[in-house]
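A single protein chain has been removed from this complex, and every other one stays in its place.
Per-chain numbering from 1; labels A and B assigned in written order.
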Amino acid sequence: MKASRFNLWFARAWLAAGYGFLFLPIVALLVYSFNDSPLPNDWRGFTLRWYRALGDDGEIIAGLWLSLKIAFLTACGSVVLGTLAAFVLVKYKRFGGRTLFAGMVSAPLVMPEVVVGLSLLLMLVSAQRVLGFPERGMMTIWFGHLLLGMAYATVVVQSRLQDLHPQLEEAAMDLGARPAQVFWLVTLPMIAQSLAAAWLLTFTISLDDVVLSNFLSGPGSTTMPLVIFSRARLGLNPSVNAVAAITVAVVSVGVLITSYLIARAERQRTLDLAAAARA
Amino acid sequence: MAADGNRSFLQIQDVVKDFNGHKAVNHASVDIAKGEIFALLGPSGCGKSTLLRMLAGFETPTSGRIVLDGVDLARLPPYERPMNMMFQSYALFPHLTVWENIAFGLKREGLPREQVAARVETMLKLVQLPKFAHRKPHQLSGGQQQRVALARSLAKQPQLLLLDEPLGALDKKLREQTQLELVNIIEQVGVTCVMVTHDQEEAMTMASRIAVMSEGRLLQVGQPGDIYETPATRFVADFIGNVNLMDGVLAVDEPDHVVITCADCRHYVGHGITGSQGMAVTVALRPEKIQLSRNKPADEYNTALGKVKEMAYFGSFTVYHLLLPSGAPLKVSVANVERHRSDEFTWGDDVWAHWSRTAQIVLTS
Partner (left out) sequence: MNGANGTNGIGGRIRRAFSGRRIVIALPYLFLLAFFLFPFLIVGKISVSEMDAVAVKDLFSVADGSLRMNLKLSNYAFIAEDSLYLQTYLSSLRYAAATTVLCLAIGYPFAYFMARAKSSRQPALLMLVMLPFWTSFLLRVYAWKGLLTEHGLIANLIIGSGLDHGLAFAGLIPAPGKLMNTPFSLVLGMVYTYLPFMILPLYANLAKMDLRLLEAAADLGASPWVAFWKITVPLSKAGIIAGAMLVFIPCVGEFVIPELLGGPETLMIGRVIWDEFFSNNDWPMASTVAVVMILLIIVPLAVFNKYQAEAQEHGR
């Protein structure tokens, strides 16, 4: 029995240390964003001036606005492309070039972004020489993010699609629904949750992207991560802390709310099942 | 459960389904009458589910035709066929309510709203779930889910109802109850029904005709009683119920009786068979057709001496496993007609088994 008690405390210690490691920088960011000193390490008092300065920080605000736009478009496009790709991979087990397709879909997940960014940029420049467009700017950044987002969205949707009972779609066909109707009326509602998850995931990834954005941006299209990155390269900058704190707050609230909603839905479902069993 | 009129309402004509060299369905042909409840019975892997799926349209036959009421179904996709299926897992749409599940097929037909509502109400009353219309499937018990699945498959008034292992997911008590309910509803609606099952009890109680399948072939088609008492092959005899199989040689071949010599006994069968003297045959004898006694019966035929090796007590009857002199087993099922028998058999006893001249089934294959 002693061994298992030790194991229990060891487990708890390891988890606590791990979570501490993961959250320490986040907490530090938050704390120092209120520090009345440009240097993060000497505490001079509580202040909100960095937050107030953000309001006048045109560069950051413009960057944020651009990033949000791109992220929104990326999320929407990625979900569409990702759902198509996931559908193809799950339903069509045999078609010409399937291995290549599967490889291309999942490669952006792991490929170093410098390589993806470089190659995409070179292609766009060549295209520009031949076709006259596209100019580097918001649209080119969007293409790069779409490529990355599609890979993530495919993974998320595919795993849900795979778990779907094939008999449900057969039942729909048996009752008179044509294939397109089966997708709209049965498949789509059932994967809706994973579509939402894919949307949020790709939104976040786009919002946070540095390397691809840098390669693919043009004059006037500086995303917020790029602003932060250039400031961070130069040294420590309290405005970054303020931005970080706000980001963390928004994300935390979002994650907490989502977790709560999911947990509540699960509890309701368990109650329903129990009630049905008693009936 | 009579099969009336149109004997060839559904015609399965020489259907073959080949999966890369493996013939899941191997030249199956059968005619099904309108209004029948027809069962495809067989062990797993015999091809019954594949045949059902070909009826529904989820698989296409490699060769052969399926004709429903004169219409060749070959080119029709599942959503254009006038038949509906009740799936083994029920396949109720979890994101739709009971009402919407039942209405699903009707809406695909483009019927006006009032008509759809009227039909759904009728179906709910038919399966006795009128108060559950607004629940979702996960809020229902297994039996209730099945009734919704049935209502959904009958809502479109199909020409043919397909049932895939309808009672597979239920436990024993519920199964007995549901068997009868199901048959009542189907007969009430009057729809022709093809069901697939591996459970012979299910097939025999519910169906008006049964087809026994094995390895893609239909071995025998007939009414439950015929299949049970007059099996055509060894497989069928063994698959349905319990049976004792004894190999022997045709010793006497007369038009009105035959005598078969087996290792432990001589059978006198009270009818003629097609065959010739000296031919090898198998005699099939059902356990409940045999009587046991301590004293040797008067008959020189249709008796055998055995030692009680095992006894299995089932409450309403007991199955005795006898060991015959040649080492072959003999299963005898004796109904426990009295609460306490004075001369109960026990392990190691020598008993005489005896049966009538019409109890045997003679098989040549």
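By definition in this document, a contact is a pair of C-beta atoms (placed from the backbone, for glycine too) under 8 Å apart; a residue touches a chain by one contact, two chains touch by 3 or more.
From a predicted model like this one, the values you see are computed outputs, not experimental measurements.
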(request) Determine which of the presented chains are touched by the chain that is not presented, and list them. (result) A
(request) Determine which one of A:79, A:147 or A:191 touches the chain that has been left out. (result) A:147
(request) Taking the full complex into account, find the residue in A:5, A:233 or A:278 that is in contact with the omitted chain. (result) A:233
(request) Check the options A:105, A:173 or A:276 and report the residue that touches the missing chain. (result) A:105
(request) Could you please point out the subunit A residues that touch the chain left off the display? (result) 3, 7, 11-12, 14-15, 18-19, 21-26, 28-29, 32, 39-42, 81, 84-85, 87-90, 92, 95, 97, 99-116, 118-120, 122-123, 126, 129, 143, 146-147, 150, 158-159, 162-163, 179-180, 204, 207-208, 210-211, 215, 225, 228-229, 232-233, 236, 240-241, 243-244, 247-248, 251-252, 254-256, 259, 262-263
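Note that only the chains that are shown with their structure count from here on.
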(message) Rounded to a whole Å, what is the gap between the Cα centroids of subunit A and subunit B?
(response) 55
(message) Taking the touch rule as given, give the residues of subunit A at its contact with subunit B in the complex, in rising order.
(response) 165, 167-168, 170-178, 181, 185-186, 189-190, 269, 272-273, 275-277, 279
(request) State the interface residues of subunit B toward subunit A in the complex, per the touch definition above. (result) 56-58, 77-80, 83-85, 87, 89, 91, 93-95, 104-105, 108-109, 136, 138-141, 144, 152-153, 156
